[in-house]
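Just one protein chain is left out here, and the rest sit where they should.
The block that comes next holds chain A.
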Amino acid sequence: MVPPVAVSPLIKTARYSALIAGIIYGKRRYDHLKPIAAEERRIEEEEKKVREEQERIAKQLAEDSILK
């Protein structure tokens, strides 16, 4: 088996600082995006309710005019 290579300290510090920087970036981006997604979901819910209400009214009107 090939003996393991002694990696230079510059590469080692660069790797682990990149890892930590990535963890911090990922966490911050997630925390930034989470409320935006929750807000969008809330708005979608409200619009869906309004739309369903209008559909219900339209259906009522259609039924009333055709059947009677």
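Criterion: a residue touches a chain if its C-beta (ideal position, glycine included) is under 8 Å from a C-beta of that chain, and two chains touch if they have at least 3 such contacts; residues count from 1.
FYI, contacts and distances are computed from a predicted model.
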item	value
Identity of the absent chain, which is to be given by its UniProt protein name, from "Eukaryotic translation initiation factor 3 subunit C", "ATP synthase, H+ transporting, mitochondrial F0 complex, subunit g", "Gap junction protein" or "Gem-associated protein 7"	"ATP synthase, H+ transporting, mitochondrial F0 complex, subunit g"
Absent-chain interface as seen on chain A, which is shown	1-2, 4-16, 18-30, 33-34, 36-38
